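Below is one structure; the comments refer to it alone.
Of the protein chains in this complex, all but one are displayed in their positions.
Then we have chain A:
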Amino acid sequence: MATATATPSKPFDIVATYNDLLRSDPDLTMPIAAIEALVLLLTHSPSSTISETLDLLEKSTTHLKQSIANPIGLSAGTDLFQRYLITTLQRPGQLGPAGDFNAIRAHLLSNGRLFIRRAKESRNKIAAFGRGFVRDGSTVLTNGGSRVVASLLQKAADEKGGPSAVRFRVIYVLSPSKGDVENTSADAEGMETVRTLRSKGVPVATIPESAVAYSLGKADMVIVGAEGVVENGGIVSRMGTYQIGLLAKAMGKPFYVVAESHKFVRLYPLGQYDLPIEQHVLDFKTEEDIADQAGKDNTKQSEGAPEVNMVDASESPLGRSDVVDFTPPHLISALITDSGVLTPSAVSEELIKIWF
């Protein structure tokens, strides 16, 4: 493998690997990138006993989770991998406790590519399941830059002119692009999907988030992606999904979530403010606070660089466009996953299948 020879001398940096993986393949989801990073870590590690391996895995996972601003999506992957490894190692046989550790390593390596291929295949599977949802003559409202939603809509659009021609329209909710402060000319997230759909002949209307309530009357259904699907069947998704869910409920429109089953996380959030991540969305300030802040910034700048970094880290752990909210299960009509169309209450069962 090419990556194995890349950094023989330097200690393996799980965070950098994870970020590299995410950057190198735009189709990669966070859980799969995390799994791949962990596989690379294990193939690099010199550990030779099970407890050593599990310990290393535990430490790296914690480290990775701490270093990434929003570890919800990622933790689905690390949990899944950890669980898989424990089951594999405890199983009698060649890969079990009595087996040769090098064999285990080889097995993991050979499967590394497979994971990613399967993850991408599951997207196609979902598109096949979800095709039935996009009916002829319907209008779909969607948001964000979810790759699964994009592939679902594209799949439906591809059938145009085929035997099961589906004519549908899309209302795309665009949110301000990433890093809007520095780069105002940058495309909003999802613009690429909009262009692809338009090139396939699907009429797409783009609206700002503030126009959702206004436009929803014209839509037949809402389809959104998710970063993580939590135990109670709710979803953690980009900021703004919750309000779309509420509006869809109020207007009686079905609200569908498209997510791969490897995004299922063992997390039971009780509300918006119960997510295990720090987001400074609400930042109450008085004039005095702002003045204080400005003064502090000035002194920091005169003192030197390292402290500026520290302030930056504590001030905005997440960029504006990376913030997420939690959509509770009662707003969701169904989850379209690679294991079928599930009701929100079926999510916990899927999770239990893995953990018990």
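The definition used in the following text is that a residue touches a chain if its C-beta (ideal position, glycine included) is under 8 Å from a C-beta of that chain, and two chains touch if they have at least 3 such contacts; residues count from 1.
The rule we apply is simple: contacts and distances are computed from a predicted model.
Engineer: Which listed name, "H(+)-transporting V0 sector ATPase subunit d", "Translation initiation factor eIF2B subunit beta", "Signal peptidase complex catalytic subunit SEC11" or "DNA replication complex GINS protein PSF2", is the one UniProt assigns to the chain that has been left out?
Structural biologist: Going by UniProt, the chain not displayed is called "Translation initiation factor eIF2B subunit beta".
Engineer: Which residue from A:Glu189, A:Asp325 or A:Glu350 sits in contact with the chain not drawn here?
Structural biologist: Checking the options A:Glu189, A:Asp325 or A:Glu350, the one contacting the hidden chain is A:Glu350.
Engineer: In the full complex, which of A:Tyr18, A:Phe133, A:Tyr242 or A:Phe326 touches the chain missing from this view?
Structural biologist: A:Phe133
Engineer: In the complete complex, the non-displayed chain touches which residues of chain A?
Structural biologist: On the side of chain A, residues 35, 80-81, 84, 87-88, 91-94, 107, 111, 114-115, 118-119, 122, 132-133, 135, 231-232, 261-262, 264, 268, 329, 333-334, 338-346, 348-350, 352-354, 356 touch the unshown chain.
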